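First the structure, in the form of structure tokens, and then the observations on it.
A single protein chain has been omitted from the complex, and every remaining protein chain is retained in its original position.
And then subunit A:
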Amino acid sequence: MSDFIAKFQQDFIESDRYLYLLRGLGNTLLIAALAVILGIVLGFLVAIIRSTHDKHGGLNILNFICKVYLTIWRGTPTMVQLLIMYYIILVALDNKILVAVIAFGLNSAAYVAEIVRSGIMSVDEGQFEAGRSLGLNYTQTMRLIILPQAFKNVLPALANEFITLLKETSISGYIAIPDLTKGGDIIRSQTYDAFLPLFGVAVIYLVLVMILTAGVHKLETRLRTNER
């Protein structure tokens, strides 16, 4: 027991080493949050283009661009994408956090797009016809009738995607961002104790995911009270 306390002291208290985890957590949350926003905005856009094309034709060029994007981003590892962004495409950008946000956001958007598209396609065609028959235009029908229902249908799948994204940011250390994972690893390299820092990091991720899951569950319940 006294050994554990001594290790704990050494790993987290001495030289304020807990700050590695705290600052790392801050970076992890910042990257994940901004990447989620980018993922949602871009993902919805791609989904709307793709489903508009699928259902009503048109938008051929945009649809083609979206398909190429989806194929490439879903077909290559996230880490390779991150490294390519950092060392090649965004080499002129010297804000590493921003590079990570763009890399993870673009990656996530590809998955969000397909999730949301499946949600849009799952809404009954009659909903669309009812909206249009009342004189609403395409955009109004999408915004007021189709997308809210689609969003509700795919919320569990979206939550899953964001949990994955949060954990995937743990590779940010590869472009030398001191994120949560890197923070634990720095402590390990200084104290030569792997157990506490790495389990500590794991527990923090776990708690984050549990909070996220609980939040989504609450949102789901609230959206569902309207319609059984």
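Criterion: a residue touches a chain if its C-beta (ideal position, glycine included) is under 8 Å from a C-beta of that chain, and two chains touch if they have at least 3 such contacts; residues count from 1.
Heads up, the rule we're going with is that contacts and distances are computed from a predicted model.
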item	value
Protein that the absent chain corresponds to, by UniProt name, given "Chemotaxis protein CheC", "Transglutaminase family protein", "Rod shape-determining protein MreD" or "Glutamine ABC transporter ATP-binding protein"	"Glutamine ABC transporter ATP-binding protein"
Hidden partner chain, touching residue among A:Lys7, A:Lys96, A:Arg132 or A:Lys167	A:Arg132
Per the touch definition above, residue among A:Lys7, A:Lys152 or A:Lys167 touching the missing chain	A:Lys152
Chain not shown, touching residues in subunit A	124, 126-127, 129-137, 140, 144-145, 148-149, 152, 226-228
